[in-house]
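What you see is the complex with one protein chain gone and the rest in place.
Moving on, here comes subunit A:
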Amino acid sequence: MSTNQSRRDFFKTTAAAGGGLVLGFSWFSSEAFQPQVVGTAAADAIDFNAYLAISPSGTVTIFSPNPEIGQGIKTAFPIIVAEELDADWEKVKVEQSPLDTKKFERQLTGGSGAIRHSWERLRKAGATARALLIEAAAQQWGVPASECSAQKGMVIHSSGKKIAYGDLAVAASKLPVPKEVKLKATSSFSLIGSRVKGVDNKDILTGKNLFGIDYKRPGMLHAQVQRPPAFGLKLKSFDATEAKKMPGIVNVVSFGNKVAIVGKTNWEVMQARKAVKIEWEKEKDLESSADHDRLFKEMLNGTNVTVQRKDGDVEAAFKNAHKVIEAEYQCPFLPHSPMEPMNFFAHFKGDSIELAGPSQTPEAAQKQIAKMLNIAPEKVTLELTRMGGGFGRRLNTDYAVEAAELSSIIKAPVKVTWTREDDMTGGIYRPAVRYRFKASIDKAGNMTAFMLHGAGLNAGNSTRQDNFPAGAVENLLIQSSDYKSPITTGPWRAPITNFLAYAEQAFLDEVAAAAGKDPVQFRLELLDKAEKSPVGKITYETKRFREVIKLAAEKSGWGKKKKGVSQGFSVYFSHASYVAQVAEMTMAKGKPVLKKVYAAVDCGIVINESSAKNQIYGAIVDGIGHAMYGNLTFKDGAPQQENFNKYRLIRYNEVPDIEAHFVNNGIEPTGLGEPALPPTGGALANAIFKTTGKRLYNQPFADQDGPLG
């Protein structure tokens, strides 16, 4: 494990190693971008969030601030800097920065927002360093800077003379920082958009201790926590007499509604855990899945409704309609199931605490822990480890706070590790939601009204009222209802839209069918309407929408007969990116089989072709897997699936071919961790309909005689 190296330590190391150019800049600040050369004297005065350092040996070090969860950010950020710097990628070293307690604005993994947020400032950081190096070379040669250019870690003069960045690093560090720097034309990018391998590959493939679950300190104890086995129960009493006598066990303590078993190794803790006798008592309703069905009905038929958006008059339109189409779609609760279960290390030291572990939102953890322990946030240090997936689960800080609390009770360094059962039954799920849609069409097949009522269990607003088709329909009503369940929920990869997109795209297919229109043509017509005579506020760009639809149709040969193959279409705009998909199915042994998914993606400029494709393929696989198999059910408040024997995740043999295409439009890059997931369920459901004539209204599909896989 790399040590918890603070920025100041890092600076000292760099300076001690013989100086060089150390450019401090903020990755996050929304203030005007002002990089500064961090000189020796100024070391204590500068407080930037990140450094770009060029050592005399030629190594370029870039600190990556955002937690890496598999989305490729630790590789993508440095690519952007290195592009504008014209660095030699082979000589770039990337380091994960620890949580910075000051001046950060966004040290967070979630919402596919990092690239969008930092694009401009990362480019300027690279370009500034490049300008300084060119200036240093020009001075050394006694030539105007305008006669010099840079390439692959070298400054080159028009005469052919060359000098390496490393040899210029010290001189460049003494120059004043230019106020304005020129950025490259996006068309001249060479590193951005190329195929760059993950910077941590080597460590991952050789089994280095990168992850939170691997974290270790001398004297560290291991703990597991028994939480209430059902939502709605609380701790009544426990007896740990036997457990405490077992080998390797150090302590058994309770806090909140939990009992923690603390010992020397995980296995010993697991054994003792079984020997702790715990009594629970009822605190709130113990809900079963049948109760949820009733709650959905009550919400959808009730009057406790929040109007999220209203254009025109849907009721009048329904009265005058040629046809009215109605349907309900439902999804279950889902655990996130990252392969690395929740875990966190904490060492409480009286007036301070040291933490390490996987978190998508470390600053929130820091603040909450400071508050809980009643210490200043600066007294909470947090080392970010690589994360074995998260999918939104690690946006919740419960497991970090819990470890901190336990350490403060037992006054020892401890790592709390969740078993898979803990991870699956411990709460914070994708909320269960039921949607009711109603639409009307006129004689010409135009959609004249669109109504959506979302009913959620701890979902908050389960609609996205301004998303398509809002803006494209004269009469529109979007409303939501929510029920406060004891079952805890949280964001799950592409929150809300991970299911809403499927429901909406499947429903639009039904409307298109009722209108006698081709699904692609039907959507294009709606976009025409949104473009020519928009209704109310529009959050999407119709042109970009249309491009991905056309690209997906073209690449998949939409509408051209392929023997034995049926196609389903879907398109969705989320997290500022546009993705259209076509799913292809065939029948085999009387069952539909998903053969291929085509994806057309507009995420603006692609930073790293390799990880972009990895994200798209992964999101599609994720979308198929959870639409097909994901199901967490409840009985008397207790989750009925506890591990992968009962909770099915998609496997190697169940994925179709995938083909991904990018729209090349040179627009500023947007996120890609989520947007390829939402359309997948819709494309799949629409292909199933085309293949079998059966509409699937509930997820998971496999439970209703869905495709084989």
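Everything that follows uses one rule, which is that contacts are C-beta pairs under 8 Å (C-beta built on N, C-alpha and C of every residue); 3 or more make two chains touch, one makes a residue touch a chain; residues count from 1.
FYI, contacts and distances are computed from a predicted model.
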Open item on the list: Since a chain is absent, check the UniProt entry for it and pick the matching name: "ATP-binding cassette domain-containing protein", "Isoquinoline 1-oxidoreductase alpha subunit", "protein-glutamate O-methyltransferase" or "ABC transport system permease protein".
Closed with: "Isoquinoline 1-oxidoreductase alpha subunit"
Open item on the list: Given that one chain is not shown, which residue among A:F211, A:F231 or A:Y598 touches it?
Closed with: A:F211
TODO: Using the definition of touch stated at the top, determine which of A:G625, A:P639 or A:P700 touches the missing chain.
DONE: A:G625
Open item on the list: Of the residues A:M339, A:A376 or A:A588, I need the one that contacts the missing chain.
Closed with: A:M339
Task: Residue in contact with the excluded chain [from A:S190, A:S237, A:T265 or A:N320] - done: A:T265
Task: Touch list for subunit A against the chain that is not drawn - done: 69-72, 195, 197-198, 200-202, 204-211, 213-214, 216, 222, 247, 264-268, 271, 337-341, 386-391, 417, 419-420, 610-611, 614-615, 617-622, 625, 643-645, 649-653, 655, 658
